[in-house]
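First, the structure itself, so that you have it in front of you.
A single protein chain has been omitted; all remaining protein chains appear in their positions.
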Amino acid sequence: MTIAQIVFLVISATTLVASILVVTSRKMVHAALWLVLSLGGVAVLFVLLQASFLAVVQVVIYIGAIAILIIFAVMLTRRMMYDTGSPINRYWWAGALAAVLLFAGLVVMLGQIPSITTQASALPIPEGELLSLLGTALVDVNGYMLPFEVASVLLLAALIGSLVVARPMERKTEEGDKR
Amino acid sequence: MHDQWTFIAFFLPVGFLAAAVAIIAGRLLGPRKPNPIKQSTYECGIETVGEAWVQFRIQYYIFALIFVIFDVEAVFLFPWAVAYNKLQLYMVLEGVLFILILAVGLFYAWRKGALEWS
Amino acid sequence: MIPLSWYLIVAAAMFCIGIYGVLARKNAVGILMGIELMLAAVILNLVAFWRYLTPARISGQAFAVIVFAVAASEAAVGLALIISIYRRRSTVVADEIDILKW
Partner (left out) sequence: MDFNFWDPFTWIGEWLLNLLVGWGLAETIALTLLRFAGAVVLALVLLLIGGVLFTWLDRKLSARIQDRLGPNRVGPFGLFQGIADTLKLLTKEDIIPAGADKIVFNLAPLLVTMSVVGIWAVVPFAPTLIGTDLNVGLLYIISVGSIGTLGIMMAGWASNNKFALLGAFRTVAQMVAYEVPMVVVLLVPTMFTGSMSVHAIVEGQSSLWYVALAPVAALIFLTTSIAELGRAPFDLLEAESELVAGFNTEYTGIKWGMFFASEFLHGLTISALTAAIFLGGWQGPGAEARPLLGFVYFMIKTMVVYFGVTLLRFSMPRVRIDQLLDLNWKFLTPLALAAVCVTAVAEKLALATNWSRLGVHIIANVGLLILTLGALWVRARMVRRRFETEQMRLAARSESAAD
């Protein structure tokens, strides 16, 4: 076993255990904290995959932003915190079954891909250049220009949509503002 | 690349553990005489009414929401900024367009009063 | 060194845990956390395939960045919906949110 392998195994074991705790924790805040650990583990896996940009992005977006959002939402829907009842619904066994079957199916299918045991070759481009390549590709007409601009529209739609949905009904303050 | 990260792989845990050592030292050095009054929640001398975990105003969520969207936007723009010197003019303008589209969202939130605190 | 299959298995396991969370959780926020796990697994898969199969092309990373945007939008809108429902019905238990069933 090489050091990289040991690191990988430790990190992925942590990630998976944390993921299981995410879906089984009784307290939602604990589930959110386990989610942070799990997603942090994925960030370390990105480092092992030599995608350091995605690793820091994972931490910034998932841990710094989405996890905070989830914790805020948990606090806002607080009544569940006292819920000492089961965190899972009546059909949890069906969910477990589906998850196990899907995992088995995925593993079997993965086994049939010829390139499954490929070892990583050295990165053909140095990492610093990779990032500027990514930047160029994102705004290139022949690259991902359309998805890039659509992403901004998607974010705009998400912002407006969630503001409309989440804002309280009474609109006294802005009426005064607009006058 | 991995060389760059090995330092961080050492550095973050060291920062964490150094703090942990200090806390454990504090645990060992300090006295421990717990009593119910000492351990009660600090509430300016007034008795606690209800649970601490009260509900919070929606405004906190709204700010977190706008933050998430703009954070993602900035992250999208970082590769663009790194590649800036290699970009042609229209590519730079695309990034500006990206910012402007998001600015519309900020403007909308402003007009709708979502940015007010009260 | 680490073969591709390890990453794929970890991603598959994470995805399935996420599915279990989505199907079995009572709390709607918990369901959303399951979805986040699934999306993270997808991104992991994309990055692993990029690194092992097409490291010279940037597509894998570009896809991953766009999935990040989708994940953030989904979390924002999903949580806003949950909060909105909670204020009307005072519940975040997904089974009790049945206003559409009339």
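The first chain written gets the first letter, and so on, giving A, B and C; residue counts start at 1 in each chain.
Following the convention adopted for this analysis, a contact is a pair of C-beta atoms (placed from the backbone, for glycine too) under 8 Å apart; a residue touches a chain by one contact, two chains touch by 3 or more.
What you are looking at is a predicted structure, and each value in this text was computed from that prediction instead of being measured.
**Q** Under the definition given at the start, what are the shown partners of the omitted chain?
**A** Within the full complex, the chain not displayed touches A, B.
**Q** In the whole complex, not just what's shown, which of A:Leu33, A:Ala73 or A:Ala166 touches the removed chain?
**A** Selected residue, touching the omitted chain: A:Leu33.
**Q** For chain A, enumerate the residues touching the unshown chain of the complex.
**A** Residues 29-30, 33, 36, 52-53, 55-57, 59-60, 63-65, 67-68, 71, 75, 127-128, 131-132, 179 of chain A touch the chain absent from view.
**Q** Could you please point out the chain B residues that touch the chain left off the display?
**A** Output for chain B: 3-8, 10-12, 14-16, 18-20, 22-23, 25-27, 29-34, 36, 38-44, 48, 52-54, 56, 59-60, 63-64, 66-67, 70-71, 74-75, 77-78, 81-86, 89, 92-93, 95-96, 99-100, 102-103, 106, 109-110, 115-118.
FYI, only the chains that are shown with their structure count from here on.
**Q** Which chain pair shares more contacting C-beta pairs: B-C, or A-C?
**A** A-C
**Q** Would you mind pulling out the distance in Å between where the CA atoms of chain A average out and where those of chain B do?
**A** So the centroids are 16 Å from each other.
**Q** What is the distance in Å between the mean C-alpha positions of chain B and chain C?
**A** Measuring from centre to centre gives 21 Å for this pair.
**Q** Go ahead and note the Å separation of the Cα centroids belonging to chain A and chain C.
**A** Here the centre of chain C sits 6 Å away from the centre of chain A.
**Q** Can you list the chain C residues in contact with two or more other chains?
**A** In chain C, the residues touching two or more other chains are 65, 68-69, 72-73, 75-76, 79-80, 83.
**Q** Residues of chain B that touch two or more other chains: which are they?
**A** Only 58, 61, 65, 68-69, 71-72, 75-76, 79 qualify.
**Q** Residue numbers of chain C touching chain A in their complex, please.
**A** 1-10, 12-27, 29-30, 32-34, 36-37, 40, 43-44, 47-48, 50-53, 55-56, 58-59, 61-62, 64-66, 68-77, 79-84, 86-87, 90-95
**Q** Provide the residue numbers of chain B that touch chain C in the complex, in ascending order.
**A** For chain B paired with chain C, touching residues are 58, 61, 65, 68-69, 71-72, 75-76, 79.
**Q** Of all residues in chain B, which touch chain A in the complex?
**A** It comes out as residues 1-2, 4-5, 51, 53-56, 58, 60-62, 64-69, 71-73, 75-76, 78-84, 86-87, 91, 94-95, 97-98, 101-102, 104-105, 108-109, 111-114, 116, 118.
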